[in-house]
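Note that this is a trimmed complex: some chains were dropped, and none of the rest were shifted.
Naming follows writing order (A, B and C), and every chain is counted from residue 1.
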Amino acid sequence: MRLLVLNPNTSASMGAEIASSAVAAASSDTEIICRSAPFGSVAIDSAGESYVSAVAVMDVVATLLAAGEFDFDAVVLAGFGEHGRDALAEMLTVPVFDIAECAAHVAHLIGRRFSVITTLARSIAPIQDRLLLAGLDAHCASVRACGLGTAEVDADPEGAVRAIVAEAVRAVAEDGADVICLGCAGMAGVTAAIAEDVGVPAVDGVAAAVALAQAIVGLGLSTSKAGVYAPGPANARSHWPLSAALGLGS
Amino acid sequence: MRLLVLNPNTSASMGAEIASSAVAAASSDTEIICRSAPFGSVAIDSAGESYVSAVAVMDVVATLLAAGEFDFDAVVLAGFGEHGRDALAEMLTVPVFDIAECAAHVAHLIGRRFSVITTLARSIAPIQDRLLLAGLDAHCASVRACGLGTAEVDADPEGAVRAIVAEAVRAVAEDGADVICLGCAGMAGVTAAIAEDVGVPAVDGVAAAVALAQAIVGLGLSTSKAGVYAPGPANARSHWPLSAALGLGS
Amino acid sequence: MRLLVLNPNTSASMGAEIASSAVAAASSDTEIICRSAPFGSVAIDSAGESYVSAVAVMDVVATLLAAGEFDFDAVVLAGFGEHGRDALAEMLTVPVFDIAECAAHVAHLIGRRFSVITTLARSIAPIQDRLLLAGLDAHCASVRACGLGTAEVDADPEGAVRAIVAEAVRAVAEDGADVICLGCAGMAGVTAAIAEDVGVPAVDGVAAAVALAQAIVGLGLSTSKAGVYAPGPANARSHWPLSAALGLGS
């Protein structure tokens, strides 16, 4: 099985961390191919960046489809709460897995109430929105922020782990969470630290999405094309894919 | 007062209809400046097109801001249920008005239960999602589709009016609606036909947004920058604005 | 345009403050006519007083209608969460604006989560009820009370402003509000104090209602008479209007 894992930002280091998480979660007969956004921002901390990233991952898929090079069994969109999953589901006949939804599904399967720990407070509302639209908010105890931006997490990974563990402790004590979902991609060592220090299971979205992708593909199922994920009408579209119009090689 | 009205698609005829609606609703001392998306698709009938359009309207605003030419008191985003309002609210200090939300607010003020009539059935779910996220779904009796795509509406406007009126009749009789919101921009004559033939008020989103923009600007209020609409961190972003990178003049 | 602004209590000073807020928010071509309840209580701090006030404002309108003197383009009901809006909407063909709902609509348009600051804790539940019935509770972060009754607010306006600002600070910090609605009519200086000291926009309901009334009237829209706001059957009613039966001049 071949999985395309899409990093919605342009950060090579983030892409590498996501790839590492995906590979660690994949079965031995699953091949992970990771691609980062060809344009956009190095981190996604706003609605504006999220929309640009949605278009960027659409662009990757459109470029592969146009070149006849899309030969994957499923796609993982490795942005926690970012936009774009529905657009990819429209474009493709293979299933698409959003790491926020997949983390929430896994949390449901192993607990009763989950909390999400994200980076900045400004990301709390968009993640709540994603869970609400996905129909996965009823068992969400809270979405909390550790207060560190992407750059700070990169600069001090150990400090970031401590901040996330501290927030997880509060989610368990104050909000009644019994599972923690990590609201960002690719932080090595955090799930182990939470399980050990907080005593509750922690779910990494990238790993969750890879595991669920394998499960759905293994069941022979894919996105229903009978509803909103049917391909849209053939409206004329300019400058598409944008990467080609921008002169970016695929 | 100067209002920037953004048509999120690239269709000049749709842009003209939106401008006409906006001008008709504006006070005599309000200046309407209408801009269409510099890239994207001629109509928005899918999630993918909606994301491209969100980036396109962000691009218009970013280009104006970069050139020091953004001198508007408010912005109207004239896509019914399209993405992008939250991104514009982040970017700007003046308020931003989404025509779907504004139509729903007006419907609340003049009735108890409203229905939205959109074009294709595939747009029902995204409009429901928009209302849900906007906290305006509790009084929504239904979102219905007249079954005609954008091209068909353009080709046969009178037939489109008949189809929308017929669907409005069903919304009133079967769903208990007492107000109808038109789920697409710029259809002349429909509101009058519904009021006359169905006996309930009909709300045009563009007109609603212009009226509410004037009201909010008149109150001296603007978007709160204390929450999710605060400007995001200064993450490095490539190829931005895309229109400049694409060689499109502003 | 002529707006009838109804103060649901009998307090002349409260009526004057409401009139002042309304005039300040009105356009130059809008005429504000303010009327206070002809009977009832000097302040409304209970369900019982709220019902009496509903009947009193109905009485004002019925008296004007009976005398052929109702020549207004819209009515503003200036009680925050008080009963009566639906009754006025039944009686009239021009639209009716409730200051609690209008404040909430404005809050939606400029932020993501609003809190209401009211006077006494006993008013929290009724305001929550009003928002719930109006379908405007989903984005309500909290309804809080500053703890001062109407008399205390009147006796020490500056202390009241300080108490309200202090509660607004808590709403922002603890409940995540990014907009504050003032849950009582006619307090000069509070919105400016909140905007300045708390850093979030504050919405005065009377001003909001005047602005939205102007917007709806400007759109040529009015209350739908196809649903619950249709006039009721002609049941025999005794002693009506009560003010006439009580020998009160109109």
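Worth a mention:
The rule is simple: a residue touches a chain if its C-beta (ideal position, glycine included) is under 8 Å from a C-beta of that chain, and two chains touch if they have at least 3 such contacts.
Worth saying up front: this structure is predicted, and the values here are computed from it rather than measured.
Of the identical chains making up the complex in this file, 3 are positioned in the shown model, whereas the full set numbers 6.
We adopt the following convention: only the chains that are shown with their structure count from here on.
Here the C-alpha atoms of chain B line up with those of chain C after a rotation of 180°, rounded in steps of 5. Separating the CA-averaged centres of chain B and chain C is a span of 29 Å.
Computed centre separation for the pair chain A/chain C is 45 angstrom, with centres defined by C-alpha atoms. Shared contact sites, meaning residues of chain A that touch two or more other chains, fall at 125. Interface residues of chain C, counted against chain B in their complex, comprise 25, 27, 95, 97, 101-102, 105-106, 108-113, 134-139, 172, 176-179, 199-201, 203, 207-208, 211-212, 214-216, 218-219, 221-224, 226-229. Those residues of chain B that touch chain A in the shared complex are 10, 39-52, 54-55, 58, 83-84, 86-87, 89-91, 120, 122, 125-126, 129, 132-133, 149-151, 227-228, 230-233, 235-240, 242, 245-246.
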